Every structure is written in C-alpha cells, then in structure tokens.
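Yeah, one chain of the complex is gone here, protein chain that is, but the others are all in their spots.
For reference, chains read A, B and C in written order, and residue numbers begin at 1 within each chain.
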Amino acid sequence: MAQVDAPAAHDINEIRTTFVHNLAKGHTRENSLKIAQATVNYIRRIIALEKYENIEDLLNVLRTHLRYSISLAPTELVVRNIFLIAMKLAREENMRVLVGVDKEVGNPYDSLNTLWKAEENSANASATGKKMRKGLAATIKEILVELDSSRELIVSRAVLQLNDTVLTYGVSSSPTLRFFLESARRTIKMRQILSVSSQLDDHSGPDFTSSISLRDVAAAMTDVTKVLLPVSVVFPDGSALMPAGSLSIAHAAARHAVPVYGLAAFYKIAPYYSADAASAVNAQAGIGLPVKLADSLRHRVILSPVFDVVPAHLLSLYISNSGAVLPSHMYRLIADYYHPEDLTEEL
Amino acid sequence: FSCKMPPKEDAKNQDAQRLSAVIIAESFEPRFHPITSDKSFGDLAICDVRGIDYSLRWLSRCDIANVVIVVSEKHAPAYHSIESLWKGVFDCVTLVICQNAHSIGDALREVESRNILTGHFLLVPSPISFCSSTLENQIKAFKQRFKKDRNAVMSLIYSESRGDGTCVAINENGRMMAFHSQSDPSQLDSETNEFRATVTIRNDVVDTGIAICSLQALAHFSDNFDFQTRDEVIRHILVNEDIMLQYVNVDVLPSFESAISVFDYSGLIRSNSQLISRLFFPLFPFKCNKNVLINSGNVITSGRQRVRIDGWNSFVGENVSVGTNVFVTSSSIAKKCTLESNCRIVESIVSEGSVIGEGVSLDQVFISNNVIIPKGQILPKKVVIGPNVKLNGSIKVKEGSFISCTPPDEDIEDSVETEKLFDGVYSWIGKTGRDWWSGEWIGREDDDGDDKKDDNKEKEGEEAEDEEGEYDVERVFTSEVLDSLRPALTDKISQETARQIIVEINSSKIAYNISMDRVAALLFVAFLRMPDNNVFSNLKKRMDNYIQILRNYYSNRDGQLGLLEGLNEHLSSNRESFSPLVAKTIHHLYEKDILTEESILGWHEDLEKNDPMIPLVKELIEWLEESDEEDEDEEE
Amino acid sequence: MELEALKSNAISNLNSLMKNEPNISTGLAAIKTLLKTLEISKATTAIELDAELDAVVSAMESTDHSSTSIRSASNLFRKFISLAPADLIDQPDFVNILNFYNNRGRIFIERVARSRDLIGKFSRPFFAHSTRLLTHSYSKVVLSVLRKAQESGVDLEVFVTESQPNASGKKMHEELTKMGINSTLVLDSAVGYLMERMDAVIVGAEGVMETGGIINKIGTLSIAICAKMMNKPVYVMAESIKFVKEYPLNQSDIPEEFKYRTSVRAGRKDLSSEHPEVDYTPPSFITLLFTDLGILTPAAVGEELIKLYT
C-alpha cells in the first residue's frame, strides 16, 4: 500500500475508489494499524464532504460507504470496526447536540434499557447535521490519537518476566508485536525470543530474535515459557482471527501448557461474530509457487489462507490497550466502543 | 476529455519521470469480432468483471502516472465511465479515440500523432492483460539501460512457461538476438545468425506481449505506415540493427511472477482459469457492492446467494441457477446463467445469460451471451459459440469451429469455410489449417504473402500447442546433423573433415540447445539414416569411415547409452529394414571399442521386458555375459 | 378471598393461553396473565398490588407449567414495570401509577414477543450449508431459530433426541419435518454414537442461571458433556425472560420446584423416588448463549442478571 491516506481530492467517490483500491492493492496484507488509520481518514473525509441532515442520514451515509468497502475487501474486518466506532461516536455527538453535554445518557447496554427500546428515536429526526459535523470531525480525529497511543498502552502491560523464553509468530508483519518485544527487552532480561516464520530457514525476523520455521514449533515448544501472537480480529466470545499457522502453534502451546497471549488493540475487537468459518477461509493470499509449477497445478486447489480462527479456549489472555483481558470477558470491552443499534444492522 | 498533463520534460531526467501506460482497448483480431460484436474487446467480461478493469487494476499497482486508453470511435461512449472510475487512482486517464484503426500499429500511430506521451511508456497490447508483478525492477533496468545507451529502445516482458512458448535468442546481457513466435528455432528469423557461446536460446519462456518502450520505439510505427503488429517493429529493429544500432531487450520475469495478455481463445480460457487459481494475485474478481466470497475448494461466488456446485477453482456469478449434481472446474459461469442438473463444465467460459442443458458436458469451450445448449447436445473441445446461438441438441459440431447466428462478414469470409447447420446457425472453420481457437491470424497476410511458410508455421504452432515443440526441435536437429555428416562421402574421412563435422554438429547443438545425451542419440539416428545403410556391408564401412566422429561422441558411458538409445529410436521408425542389422551393428561397434560391454549390458538391463529390441540382441547379450563370467572367474 | 378469585382466574387464564396459543412461551403466558391482573387490579396502594401479584405468581407456579420460566418471567416483569421515574412514585393517586405500570407492561410484552426473532437473527451466521445439529427435547425457541435459518435458504440436518420420559422430542421432530427441515429422531442413548458427526449442539433452556449455566429438560447435561468431550460447540437459545436469580452449585442443589412438577410435589415429603424433570448444565459445558440481549458467553450472563436486578 503506497499511501494509505486518501489523496487531497474533493470528489468523495474518488476518495472511496482510492481507499478500497488501496485495501486490495498490496501483495501482502498491510498491517491493521495502517488500515485503521486509512479508514479513519476516509471517514473524516466522508463526514466533511457528504451531505446529511440528521443522525439517521449520517448513519446511512456511513453504512453505504461501509458496505461498499467491505464488498471489495470483505476480509478487512478492521475497516468494519472503525466504521462502527465512528457510528457510535456520531450517535453520542448527536445526543450531545440534542440534550447538552453534561446530561446523563443511559448506557445502551443496560439490559433493561435494551428491553425498554421504546422507540424514542424521534429525537433523531431533528436536523443536527450542521452542528454535528464540526464536533464529530474533532471526536473522529481523536480515534487517530487513540490509535497512535494504543501501541504504547499495550506495551505498558508487562506480561513478560525474567528469563522467559518467548515464542512469537509473524513479528515481521506486525509492528505492534515487534514494538512490544523491543520495549520488553529494554526492561526485562529474557532468555530467548524465538520468532516463527512460515517459510523454511527465513531469517527476516528482527535481529534480537532467533528464527525458527513453523514446522519446528512443536519441538521448540518444550522450553518455551510464553507464546505471543498478533491478533487480527477478536470476536466477542474470545475467539480470534490470527495469522494462518497460529492455530497449530496454539495447539502445540496448549499441549505443553504454555500460556498464549494475544496482542489486540481496541480497533481489533469486533462486536459481531465471524460469519461461519468462511470469513477466515475467505482471505486467500497468492499461491506462492513458481509459475511453471503453478501452471501445471492449475487444476489443483492451492491453499494459502491468511487467517486461522483460534478458539477462545486455546488463548490465555488478551493484551489490549485497556488492560489484560480474559478471552471470556472480551465482550465487556464492546460496550466501550460500539452502539448496539449499529450491530443489529445486517452488513 | 480534460486532463492535467505533466509538464513536458527533456529526456535527460526521463529516468526520474514515472511511466505512462498505453492500453489498446480493441482487439484487431478478426476472430474476436463476432463475440464482442457491438462492444470493445476490453468490455469482454472475465468472471463478471470487464477485462480492462483487471488491466487497470494491475497498472495501478505499478508505478504508472498516466494511463492512455486507445479505443475505437464506436466503442468510445462506454469508456467515459471507465475513465471517471479510474481517474482517482492514476494522475490522469486519457482516452484516445481513433476513427478507423485496423491494427495495433494504427492505434499507436494515433497515439503518436496526439503526442501525449512525454517519455517511456508501458505498452499493453491487449485490454485483457494481467500480471502479478509490478514490473518495478524491469522498469528500473530499462531506464538504466536507456540512460547508458539511447539505443536500448524497447524491452519485452517474458514470463516462464512450460516450454510451449516463444523461442528467443538472447545474448549475455539480455539483448535479443533473434526472435520467432513459434517454438521452432529453425525459424529464428534473424539476418545475423551467428551463434556465439554467449547467446542462449530459450524456448521455456513465453512472450507476455507487454513491453516497456521508449518514444523512439513508438516512432517506428509513425515512420513506417505498414507496420501492423509490435512484432513487425521488433523484427525491423533486429534486422536493421547495424543501420539503426537500436536493439531490443528481453526481460524474463522472476519465476514466481506470471503475466499473460490475451490474443486468442486459448489465451482467454487460460487467463480465466489462472486468474481464478490466483496466479495473478492480488488481481482477483472484484465487484462493488457485491460480496465476492472464496468458498472452500476455491469456488468463488458473487453476491449473497449460496450456490452448491461440485468442483473447484471456479467462479459463479450472481443469480446463477444451478441444478443438482453440477460439476464446474477451472471455469467461470457469468451472472444470470442457468446450469441444469448433471452438467459438467471444465476449463470453459460461460458468458452472461446462457443456459447449459441437462447432462451437457463442456471441455475447453467458450460460450458467449444468451446461448442455449439444450440437453443432449455434444460439443467437442475448442469450440466457440457466438452470441444468442440456440442449438437444437442434435447437430454435429466440429472441433475448433465457431458457431454463429450469422454468416461471416466480408472482412473474414475468405479465410473461413462456412457451413449452414440449420437456419440461423452457421459453423465457421478457419481455412488452410487456420485454427479458430489459437495461433496468430492478424498481420499474416501483410507478412510477405509467403503463405506456405505461414502454413507450416501454423502447423508448428499447433504442435507447439500439443507440447511437441521439443520433439519438433529434435527432428530439425537430426536432419541438420544428417547434412553435416556429408552422406556423399564414401571413403574414410580425413582428420580435417572430421573436425569440421564435429564443429558443425556442436554448433547445431547450441542452436537448438539439445542436451548432450540427446545429441548422442540423435547423432546416431542421423548416422543410421544415411543412404543405403540398410545393407550391413555399407553400414559397416560407414562405421569404420566415421570412426573418429563416433569416438569423439561415444567415449564415455552416457554417450554410448545415448548411441544405443538412438539405435532403438531408429529401429522403432523403420523396423523391418533395420531389425536384422541391429545385433551386427552393436557387435561391430563393440569390436571397434566404441561400445564397452558394460554399457551394452547396462543398456540391455534397462530395456522393458517386452521391448522388441530384446529378441534381436538376445544371443549377443548372452555371449557378452559369458565372456563377462569368464574373466570374473579369472579374477577368482 | 378475592385474592383466591384472582388466583383461580389467573390459573385458568394461564392454562387457556397455553392451550390456545401453542407457540407462546410459558414465560410470555405468565407475564400476560400478570398484565391481566394489572388491568383488572383495584389496588390502591403499592403494597396491595404487590400482594395481588404475589398471589397470582404463586398461583401460576402451582400449575404444572415449568415453574422456572414462570418465576423468572414474572420477577423480570415486576422489576421492569416498577422501574418508574421518582416523581411518579410519590403521586397521591395510585391509579396513574397503575396506568403507568400497565403501559410499561404492554411495552415489555411486545418487546418480549419480539425476542425470538432477535435470537434467530443473531444466530443466523452460525449456520452454514448442510450443518448438522443435535438438539434435545422440544424447544419453541430452537424451533423458531431453525425456521429462520431454513427460510434464509440454509439447509440443515437436525437430529432430535427422543428425550424420554415424555418423549417431547417426537413433537419436535414432527414440527421440524412439517417445516421441511431434514430431521431425524434418535434415541437418547444414541447421543454418544452420533456426536462425532455433529457440527454443533443446540438446545433451549427452561431457565438461565446466574452461573451462566442452564436448567433444561433432563438429558441436556449428558449431551453437553459428550459434546465437550468431542470438541463440539454447545449453543443455548434462551429469551432474556428466562434469566433466573438462582445459583445452583450442582445437580442436588437445583431447587425442588424446578426439578419436579407441582402435581408431583404436592404434599409429598420424600421425592427421592421421583424422576426429576430437569438437570443443571454448568457453564463450562456451554459455548455461547443466544439471547435477545445478544450473543453472550456464559460469563456474561451473570453480568446481565446483575444489570437486570439492581
């Protein structure tokens, strides 16, 4: 992805094309932080350029844009998350405009309120578009700040201890994980950091790690004390999308009773469940074979999944910027970022 | 169309300048006209997506500033939407609308006349061209070359393939020495046919058609108005190398990158299945507001509906109704199609709105829009069905034919034989071995009218299709060796001639890049082929005469095995005449110490039990084995 | 005396509801009955009203309908309607309050009526083509969920356990086949044999406990254990009105009124010889609960209950 920020064009459609185009452009998947940032910028432009009278309009505008982008990059769940976050902020902004800042707004996740559901959304009809635009622009911008800070926050959660032997996967593709390890090294003296690579003898991992290939994991696991995995998306039940190959690592860890930690910044916490396993199978990378061979295997199916779905029970803890969370308690964080009404929408 | 052009830059900092790309949105291939009818070739959908959209998508990954799309007047309207869709992605998308272009040549001339190209450009000769690579390195390399030497005017992008590709001679620094579009080195057309050691001949690569060109290359078209195809320009450059000092480079993509541009139906089918099996990743069937899902087995479905087909590596568009037990593999089914129960579709394309009847089986068939193939209709391979054709289920369709609702129009009618199947349905078949399915048609008439050459070229082409290209090379090689062997000679050949002969054989070896052991075999085949060798006395004499040659090639065991292999091949080709001579020949060679007993025995062991050779050499082998036993005993 | 009247026509009310509307859930029937009492209530103070409602609830619990559902539903209902703004409470005229309660009640009921659809909607992505499901006994929620899936063009294979003693599975099986869902009736004892071929286990619940575990038709536990053993997910479909303030520690800790029908319990000291109606499935055997509040992990249920009852 050459430039993730939308260009300074002023035709919203152009921006949209560029955005979704950039999503599908890269040969290897861009790291999700970049995607998240790109999405935020995209949304900012939408809010700036699109026309909307009241909150409903705005939400619809956002939804259409969301639909469009996920149709072209169905596997980029992060885009979805960011959009939904933005929608929640929009609702809040709307409320703020309507009932003033300090007025207490009932938590939409309070069960009784959800039961209440007396459609008093009549308020939404009132035209607040103009007023919202300004405030919203600011609040959305805050997401960017939060995104940038998320790394530091995650790093501040110290889970590594003295003389740990840590096994990691996909360090080269996850800057967050790399950042985490680097800063951890500064404070703690670890025995060894093994970085697993899906290729054989590829040493692309950072220099302070010792590279092993995926097939060596089971053997290596015997002297590993902690496993650190990058997370692409966490689902409310605590299961997660992780780079393909993580599943077998997690199983190996489970067999040797080694705790598995997942690094999941807030924008990776999805409020919805993975539509069957498809969403994981869905993302397929290039076939990674020399053309000659590939062509002779043209009528065979070449598997190169991007993600594994790792069930909650294989994971010990998620390290998110708002703290270390048990998989079974992941759902708690959802309320902080999403509005239930947005989630009932079929996307 | 408005467009902000980058300021004209002088050639000095051309290497800083980003490339433009020129896409020819039309196909000037007459065989495509009937199926594209009122649309441009670029509009032809692959997996429900316009072909040209893939090309543009690919280009957008490359470091391309401006895109120039050349389209004919009557197709222009459709392209304004394309322009607006993509102008966000490139600095600028320009439409060049030309009145009556009949070839790539004309199209490029048009572009040249507009002079909107300011520097190097990427020539995409077919609107349906995919590439998995961003060509970053190739472009860089080209720029560097050009900086050093302004005469490196063009570099052609080749990709590796399974030896069924172009055959090209390249020198040590990737410079093209000779070029031919059939995999038949004997027709490497180049005036300077000297093969230095530094020249390698590759027939394991295929021309993707994509080329990086400098403005000089473009100039050739405008200078010479009867150039139709890119290849003509290349030939022109090669031939006049010593006059113009210009040359062409060949850049072979790394083994993990693939590229293709479509010029015929086989290419179309191939590109389709390769695209689906992700050879051009990240290029992929994509569609706005329609979820494109990869289901297990790499069955790509578009839209929300859940189709249930057996098979894999296939694309199924939206609103396709599928019967039970439908098998689809390496094929794409466009939207609104109907597949009735038990039909079987392999390596085919079914375009929008067509109906495939119950139990119909398609293998390598292209089906255009709104075609109806009723139950019971049998279609052979390599058939193209034109738009709106309704078959009745019982008619005979010939392999390699084109089925249309209309008789051919004048621009093609003299090159096809037409047959009326029943009213409203005609079958076209290319004349004089012209294959509707694959091979070149365009620019041939203008070549130099030498039709015979063309035809056998065509045939070689087909053989290349059947991957017999190699065998073919060997045949030519053998005959050449046969000449070199000077069959006329009757008495013992002198040191001098021996040397010459060996040199000649070796040079042809290089020319056809034949492996050493094959040379060994083929040489002996050639040797046996020499006139009146069917009488042993002559043959014996010959063997004595050519003893030096034989010594030279059959000193080591492999060589000897090669010899015997050759003997085998010769036998298989003319059994009755040669079989009586086999044993004698081998024995004589043994006597002459050309063959050692071990190699003979070794060779004999490797023969299949039922090999016709076995009985012929039975005694000989026994005899050898005995003698072998003996000296083993001696050693005791 | 008039409380007695209330009780009696509450019971008749409930029974008629259950009889005439086969698809109505016990819980819903219960709260409808309660609403009726509200409508006809002559109470002039909150205390009186509470007394009436208490009477009605106990009356309903005395019927043979699942008292688990009845209790949870009525608790929730009463909690909900009494959720009134402060300024209303200290109004002199109790009638306004009653009216307020009434329309709160109506809102609640219509909301509850929608909950099955919601559950169906939430659970939709969990069913792919030719998913094989094992279900236990007869459950209206499960039925409606499966119907929804079926309608959205997914063809399922459902295996229904006979679930003795009352063979309620048979009914389930019939309903499913009526809907055109490919269903098979299997012996309760065949669960172990079948499990490896299943994709998921999907059951309803009579009550969802604070533990996140469920109380359901006897046999559920053994199925859940079996599923866990073979790494198959266990999904529970339950409306939020089935959330009960109850914390069973183990099977023996299940309240008797849950375990046995009232008729069975009536005036009996020793129930040890009786066969219990339900068993308790601890949260560790449950993958997810699909409720109208959303898809919850067992851990989340406790939280929701706290939100509900505080």
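Assume a residue touches a chain if its C-beta (ideal position, glycine included) is under 8 Å from a C-beta of that chain, and two chains touch if they have at least 3 such contacts.
Operating definition for what follows: contacts and distances are computed from a predicted model.
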| item | value |
| --- | --- |
| Candidate names "DH200=94 genomic scaffold, scaffold_1539", "Ribosomal RNA-processing protein 42", "Phosphatidylinositol N-acetylglucosaminyltransferase subunit A" or "Translation initiation factor eIF2B subunit delta"; UniProt protein name, chain not shown | "Translation initiation factor eIF2B subunit delta" |
| Candidate in contact with the missing chain, chosen from A:50, A:92 or A:216 | A:216 |
| Candidate in contact with the missing chain, chosen from A:61, A:137, A:159 or A:289 | A:289 |
| Sites on chain C contacted by the missing partner chain, in the whole complex | 132, 196-197, 199, 230-231 |
| Chain A, residues in touch with the chain not shown (by the definition above) | 198-200, 213-219, 243-245, 247-249, 251-252, 255, 277, 280-281, 287-290, 293, 296-297, 300-305, 308-309 |
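The rule is simple: only the chains that are shown with their structure count from here on.
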| item | value |
| --- | --- |
| Geometric centre distance via CA averages, chain C-chain A, whole Å | 36 |
| Euclidean distance of C-alpha centroids - chain B vs chain C, Å | 69 |
| Interface hub residues of chain A, defined as touching at least two other chains | 278 |
| Residue list for chain B, restricted to those that touch at least two other chains | none |
| Contacting residues of chain C [partner chain A, same complex] | 79-80, 83, 107-108, 111-112, 118, 121, 125-128, 240, 287-288, 293-300, 303-304, 307-308 |
| Residue ranges of chain B touching chain A (in the complex, touch as defined) | 57, 60-61, 85-89, 132, 159-162, 204, 253, 255-258, 273-274, 277-279, 281-282, 284, 286-298, 312-313, 329-330, 347 |
| Interface residues, chain A side, partner chain C - complex | 109-112, 114-118, 236-238, 272-278, 312, 326, 328-329, 331-332, 340, 343-344 |
